[in-house]
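Here's the structure, in structure tokens; my notes come after.
Omission of a single protein chain aside, the complex is shown with its protein chains in their original locations.
Here the chain labels run A and B in written order, and each chain numbers its own residues starting at 1.
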Amino acid sequence: MRLLPILFLLLFVTPISAEERGRDCLACHQKDSANRQLLASDHAGKLGCADCHGADHVAIDQGKSHVSVDVCGRCHAQQLEEHRKSRHGMGLHAGWGCTRNEKGRDKQECTFCHQQGDSQPISTVQCARFITQTSEMGQIGCNRCHMIENSCGSCHGNHLTAAKIVQDPMVCAKCHMGPDHPQWEAWQTSQHGTLFQSLGMPDAPGCQTCHMPQGTHNVSGGLTAPPSGKPYAQLKAEEQRTKMLDLCQNCHARSFAARDLLNADAVRLQTLSLVDEARRIIRDLDDRGLLDPQPRNRVEHPQRGPELVLDGAMLYEDISHIESLFFRLNKYAAAKTFKGAYHQNPDYTHWYGNAEVKLLLNDIKGEANRLRERGVPVTISQEEPQYEMALEVLQRRHTRGELSAEDYAEKKRQVLELILQ
Amino acid sequence: MRLLPILFLLLFVTPISAEERGRDCLACHQKDSANRQLLASDHAGKLGCADCHGADHVAIDQGKSHVSVDVCGRCHAQQLEEHRKSRHGMGLHAGWGCTRNEKGRDKQECTFCHQQGDSQPISTVQCARFITQTSEMGQIGCNRCHMIENSCGSCHGNHLTAAKIVQDPMVCAKCHMGPDHPQWEAWQTSQHGTLFQSLGMPDAPGCQTCHMPQGTHNVSGGLTAPPSGKPYAQLKAEEQRTKMLDLCQNCHARSFAARDLLNADAVRLQTLSLVDEARRIIRDLDDRGLLDPQPRNRVEHPQRGPELVLDGAMLYEDISHIESLFFRLNKYAAAKTFKGAYHQNPDYTHWYGNAEVKLLLNDIKGEANRLRERGVPVTISQEEPQYEMALEVLQRRHTRGELSAEDYAEKKRQVLELILQ
Partner (left out) sequence: MRLLPILFLLLFVTPISAEERGRDCLACHQKDSANRQLLASDHAGKLGCADCHGADHVAIDQGKSHVSVDVCGRCHAQQLEEHRKSRHGMGLHAGWGCTRNEKGRDKQECTFCHQQGDSQPISTVQCARFITQTSEMGQIGCNRCHMIENSCGSCHGNHLTAAKIVQDPMVCAKCHMGPDHPQWEAWQTSQHGTLFQSLGMPDAPGCQTCHMPQGTHNVSGGLTAPPSGKPYAQLKAEEQRTKMLDLCQNCHARSFAARDLLNADAVRLQTLSLVDEARRIIRDLDDRGLLDPQPRNRVEHPQRGPELVLDGAMLYEDISHIESLFFRLNKYAAAKTFKGAYHQNPDYTHWYGNAEVKLLLNDIKGEANRLRERGVPVTISQEEPQYEMALEVLQRRHTRGELSAEDYAEKKRQVLELILQ
């Protein structure tokens, strides 16, 4: 029994064996940045190249030998467990879809979802926006962030171990930025961010202070608004809020922080209600066949077919102009409004967010007017189809759950009465 | 008489009394960030919690006991006086309107405008955009910046006194950024800003170098373009320019700096003339009843009623698409053009500013064409109303001062002649 730890030491820890195992690599890679960084890291003398990369040089050279989180998890088991419980480890395979049958796909992508030699995918969640991209855009534009699920190097760098890197909010900025979720930008110019940049820790919080307390790798603690857009159940939401306030209290009166986050909650709901207003306008146009082009006359949605999609699976391509405006309102401006609010940033909340949501709502209403006027000549000239459309719209709204059985029956009765007049 | 200063010392300065007065608070707040920061600050041993926050713990806990600029002014009288003379202290209550009668308002906002126990507001200036927001958006999106009028902590941090914080341009970035006035972004990537970030002071200027010379808290010295959009009188403008050039001269030949600022003046006027071109197009559409929807058919402006508003009180919500384009042109792109120019930033002046102004002007002209064509069928089919409209448009332009009495009479005569033909 006492031999086991010794064997372990021989296998993983003793400098000699590491050098031995790395010997073949170093013949060529001695001067590489990878080797230089490894030797300057906490892994120096403990790990050799093959320990993480394996020994199949052909595979490595073709990029087919990805160092997965499991490789790091061999030694860093707790961190891997926390990572897997968080959005970094769970929800982010939302970025993946099986692309086996997509034209022009590169098979080397397989290992992102499948363990080698196992056809069972780690995840079945698919992202319509990923599926519609070219392989190269998918790799640069999607995978480079979403690969965090299976790559510790996303944050830590591939051969570095300096804590400085992962304690710097810049490491988060790589992905948590841009039109759809500018968390870094919102933090950077908030009271928290500006103080952090003047004074540094511990006088002001960086990303890690609030989202990775005590160095946990579960980055999702304290978040009450899940990425799906659907709220947590009341109990879960309260638990999460309590976790966050426990952190706020390190610097602020709990009552002050609670008020602030409640304000952000309200801003989130108010914003989602504006998003819903815009969504209803477009859905109604679709119900009446007034979109230009109509969903049935364009490239099909890869998952839903010839249907209007305005939820999380919405695409930004092959849609009509009014949907294009909605995409910007929902995915960009609304997200900025409430992410800005939760990060205490007035300009993201108000100008990049709220003002843009409302400006785009004007634009959507104007375009909806145009589409309705454009549609009128068709329906006015043939009186009966108008009633048929009214009945169809009512039925669709009932099917979507927007009209109760009673309301549907009553409204249907009214329309039929008009026809029989 | 000699007792007074001694009493003052006993009350405010001696370490013992401060601790005594803070004793009740520290029982709970000893480990708070606020206390930690206070003890590390220049106020340590001089001020206790109750000196600034008062002793009404219930009020403090409910956020009703805001530490106003008057509290700080007890010791920092000169800074308060300078602050009040500047835009930070004067014009910024533009961000406030009395919200007493707005639905769902929180009464705790009152102390931002009213001294406690005094119904007379400090200011009567109102901001239409603030009034139309929800209470929560107003607090996060508006007040967090505009509260600077009554909060030294906006810049200094609430319990910190480190000069480092307020000498860092990041402290200004919190508010002076974003689509409507990206002063920080424009400075950051200007010759001044990039050198500052490489070399730091005194080789390159930060915000404070030019806008707070010798540490003055009057941040408005040297500004020739007031926020109202209306220019200063000639004499005042010259005085202000002289102040700025005196500062420029610390680094630059005065003639060089003067030329540079004159160029920016010209860019500002050229840009405002493009804004006016766009404004005239939309006003003319409104005169002819061609906006969609027309002001009388939508939510009223809270201050002006069912009227087209294209000036500083313009809203970004419940307006037509063409006004939405104008808002972006005027409030965002035009502001970037000349603020970019005054901060010597080529990309903000040209691409974020000038190019966007002109692109939006194309869009406005295109939409105006569409609205005119849309309106034509109505007026062409009934010949006389066209003349009536022409007469009404002339009258409105005369009322707005765009047509002199003579020109109005002459043009009216021409239209009447056409009718009588």
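Heads up, the rule we're going with is that a residue touches a chain if its C-beta (ideal position, glycine included) is under 8 Å from a C-beta of that chain, and two chains touch if they have at least 3 such contacts.
Since the model is a prediction, treat every value here as computed from it, not as a measurement.
Peer 1: Quick one: say which of B:76, B:243, B:298 or B:350 touches the chain that got left out.
Peer 2: Spelled out, the listed residue whose C-beta touches the missing chain is B:350.
Peer 1: Out of B:72, B:264 or B:278, which residue would touch the omitted chain in the full complex?
Peer 2: Candidates B:72, B:264 or B:278; residue touching the omitted chain: B:264.
Peer 1: Which of B:244, B:361 or B:393 touches the chain that is not shown?
Peer 2: B:361
Peer 1: Would you indicate which residue among A:39, A:77 or A:137 is in contact with the undisplayed chain?
Peer 2: Result: among the candidates, A:137 touches the missing chain.
Peer 1: Which parts of chain B face the unshown chain closely enough to count as touching?
Peer 2: On the side of chain B, residues 189-191, 193-195, 197-199, 203, 250-253, 255-256, 259, 263-264, 266-267, 270, 340-341, 344, 346-355, 358-363, 365-367, 369-370, 373 touch the unshown chain.
Peer 1: Where does chain A touch the missing chain, residue by residue?
Peer 2: The list for chain A reads 32-34, 37, 61-63, 133-134, 136-137, 139-142, 144-145, 157, 160, 162, 164-165, 168, 170-171, 173-175, 177-180, 184, 292-293, 316-324, 327-328, 370, 374.
By definition in this document, only the chains that are shown with their structure count from here on.
Peer 1: How many Å are there between the centre of chain A and the centre of chain B, using C-alpha atoms for each centre?
Peer 2: Each chain reduced to its C-alpha mean, chain A and chain B end up 34 Å apart.
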